[in-house]
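Have a look at the structure that comes next, please.
Apart from one protein chain that is not included, each protein chain of the complex appears where it belongs.
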Amino acid sequence: MEARFKPGDAVRVRKVYPLGHIRTPFYIRGHSGVIERLCGSFGNPEELAQMRSGEPEQPLYRVRFRQKDVWPGYRGNAQDVLEVEIFQHWLE
Amino acid sequence: MKDSGNYQPYSYFQLMEVSLRELLVEKGIVTEAQVAAAVEDIRNITPERGARVVAKAWVDEGFKTRLLQDGTSACEELGLDIPALKLVVVENAPAVHNMIVCTLCSCYPRMLLGMPPEWYKSRNYRSRAVREPRAVLAEFGLHLSEKTRIRVHDSTADMRYLVLPMRPAGAEGWSEGRLAAIVTRDCMIGVAVPKLI
Partner (left out) sequence: MIERGHHDMGGLPAGKVEPTEHDYAEWERRVDALRLLLSGIRGGKKLMTVDELRKNIEALPPDAYERMSYYERWVTSITQTMIQRGVITTEELGRKMEEIEKRDGSKI
């Protein structure tokens, strides 16, 4: 599967709440950040959890979010960030 | 792993462990020897491994660059046996502090640091580290200035994280061994910084 994003790209985490085993945390859905790096391609954990192959491997990114964008009333340095690994199919 | 005649009654879960293991051995899936060897491996992996990596990065700029680029390959350069570990190393700086958490379970670079501490797996750490890192760090006795930028890393997928702390002032000219001794597990998770001893 081809990597759609590159470091520096602005992305948004899909705001959807399906069932199954998911590695995109609830707290980050719907939030916007920036690609920090492409980690590589890995088997889809949602499928691997169901004893399926998880193929084709999906690009996995580290995405950087500003804390003040994620948490209402965040107290701290305005430059504080949260960096989360997110699979490509969760990003738009 | 046998009966000295002097044992505690099994809990339900201990009974499950014994039962599962014996079934797997009977079915030829694992041997007791393999389990025993893996247990020894687990016992022998301590944060000292991670500390060696940090100390090397402190004395060798080239290694440090490679470590930050590809953590796994750099560790393998040191002869560390780290199967299945995909390592990202994040570097502290005078105005940047890194902190690691796995909110969804307790992913941890076990092959470098051994078994994770109880608090790392706790609800309180996993819930609050992403949202109020400064407050959590203060509970560990680490008080960061407002001017320090905090990067919290949530280990949600295949990568595992190690914090490369800053080498403290006063540790110039130290040997790698002496440097490694001041790099504690908590420094490599990001809830502490190395102190001179």
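Order of writing sets the chain letters: A and B. Residues in each chain are counted from 1.
By our rule, contacts are C-beta pairs under 8 Å (C-beta built on N, C-alpha and C of every residue); 3 or more make two chains touch, one makes a residue touch a chain.
Keep in mind the model is a prediction, meaning the values are calculated, not measured.
One chain is not depicted; across the entire complex it touches A, B.
Of the candidate positions B:R66, B:K86 or B:R131, contact with the unshown chain belongs to B:R131. Residues of subunit B that touch the chain left out of the display are 1, 3, 7, 9-24, 27, 29-30, 34-35, 37-39, 41-43, 83-84, 101, 103-106, 115, 117-119, 121-128, 130-131, 136, 139-140, 154.
By the touch criterion stated above, the residues of subunit A touching the omitted chain are 17, 19, 21-22, 25-28, 45, 48-51, 54, 70-71.
Please note the rule applied: only the chains that are shown with their structure count from here on.
The geometric centre of subunit A is 23 Å away from that of subunit B, both derived from CA atoms. Residues of subunit B that touch subunit A in their complex: 86, 88, 103-104, 130-134, 146-159. Within the complex formed with subunit B, the subunit A residues making contact are 23-25, 27, 39-40, 42, 45, 60, 62, 67, 71, 74-77, 79-87.
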